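Complex shown without one protein chain; remaining protein chains in place.
Moving on to chain A:
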């Protein structure tokens, strides 16, 4: 470990540093740009959707919650489908492009749906389907467009660009609302135009990863399932899901923060900006660190940061700086886990099954997180928020320790 670290830092001090951003392939930057622009579009809608549904259409918040929760589940299943089809047809770019295009058209669908709650439900489901379809082929493209030893950095660059879009989305929505004097359909239409720009960027600048078509037969449903028979891959997928199962969801983190810190409601929505800001700044450095010292240690380090954040939030001492620290650690958690897991899992999957493999890992993690938020809700009801959070932190620490000993990824 020590030798490996010192050797790669020698490299870093020399040629690698000078190379800078050029070490990230143009294709990754293009995909990052597509994600950035798409995120502006989708976050605009997310920002105004609750207001639109409740104020504009008179839905009650509970109906909104049901509508919202229902379709979050749909993404997980479609993700595997998107990954598998992309591998099967050898058309990563086409499947990802279809997903981006579908989501873009759905923004117009929101305008067309008018006040019909059923139509809005269908449009939102299609939107999530598009998101689910595109994620795995996109991550596979990033992974296949990068050198294996700089995967962490590539995903870091992509996720940082993605987060910039998430930052800008609500701001653009605010500007459109101000300019249109509160017209929600203007937000949807503008969102469509921005999403269309992203699709155009994808079509023009993203290169597909073409391989020999001789081994086309290899990618069958059976081959996809066969992935899970591979011990190394299975262990990563299982540990990622286990960690997902004990990871406390964002909304709960912000809720604790708000209760403890007594955040005024006006500023409450700004809290996640703190997380996103740290994520944005640290995504690339932590991705590079993962390339250097190993992806699994960084991935686990991220979970340790989350444990520390939860303890800071719920511990005996409270205060402004502690809250800021917790928010920062939450950002570290994201920067050290989201892209890094993809970088860790990527090399374990054969190139022709890359999208399928990444989709399986993501889906396992997402499904585990969904289940965990249900259980956490239950624990919250039984014990109240603070004990439930501390219990979650404890469980996370235990599983992270287990994952550290298991070390399913050697690199």
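The definition used in the following text is that a residue touches a chain if its C-beta (ideal position, glycine included) is under 8 Å from a C-beta of that chain, and two chains touch if they have at least 3 such contacts; residues count from 1.
Rule of thumb we're sticking to: contacts and distances are computed from a predicted model.
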Complex member absent from the view - protein name from UniProt, among "Periplasmic dipeptide transport protein", "Formylglycine-generating enzyme family protein", "WD40 repeat protein" or "MaoC family dehydratase": "WD40 repeat protein"
Residue among A:254, A:299 or A:333 touching the omitted chain: A:254
Who touches the missing chain here, A:116, A:183 or A:220? A:183
For chain A, the residues touching the chain missing from this view: 43, 46-48, 50-51, 54-55, 58, 60-66, 68, 166, 169-170, 173-174, 176-183, 185-186, 189-190, 193-194, 196-197, 200-201, 204-205, 250-251, 254-255, 259, 264-266, 268-269, 271-273, 275-276, 380-381, 384-386
